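Missing here is one protein chain; the remaining ones are kept as they sit in the complex.
Coming up: chain A.
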């Protein structure tokens, strides 16, 4: 985890977190596969949720994947890096003991309601108390 200037957003130094993760998941609807006749695709995303001094609630999507009807509803991913930068709004990642990672998905039907479902099973990860030193080039 580093403290760097966020070039994409507000021009202040914010904490940037680096997370590596594994995902093992079986997306079901009750006991059957989630892909029934009215499910066109799933939009899966891994989000990190945490609290800081600055903000009572923060949620950052780290990774997402589109799973089409016909794809295997089982995920077995290892050593994944986050797709998106895990910037905090401020410096609330350093020493933060409780970052909860949850896998959720948006069901996109052929026609009808668009539900958002959170998977059961989530992981809490702590961030270290110190920053990583940046390599100089």
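The definition used in the following text is that a contact is a pair of C-beta atoms (placed from the backbone, for glycine too) under 8 Å apart; a residue touches a chain by one contact, two chains touch by 3 or more; residues count from 1.
Note that in this section contacts and distances are computed from a predicted model.
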{"item": "Protein name as given in UniProt for the chain not displayed, \"Mediator of RNA polymerase II transcription subunit 17\", \"Proteasome maturation protein\", \"Signal peptidase complex catalytic subunit SEC11\" or \"N-acetylglucosamine-6-phosphate deacetylase\"", "value": "\"Signal peptidase complex catalytic subunit SEC11\""}
{"item": "Contact partner of the left-out chain, one of A:59, A:72 or A:98", "value": "A:59"}
{"item": "Where the missing chain touches chain A, by residue", "value": "8-10, 40-41, 43, 45, 47, 49, 54-61, 64, 66, 68, 84, 89, 104, 106, 108-114, 116"}
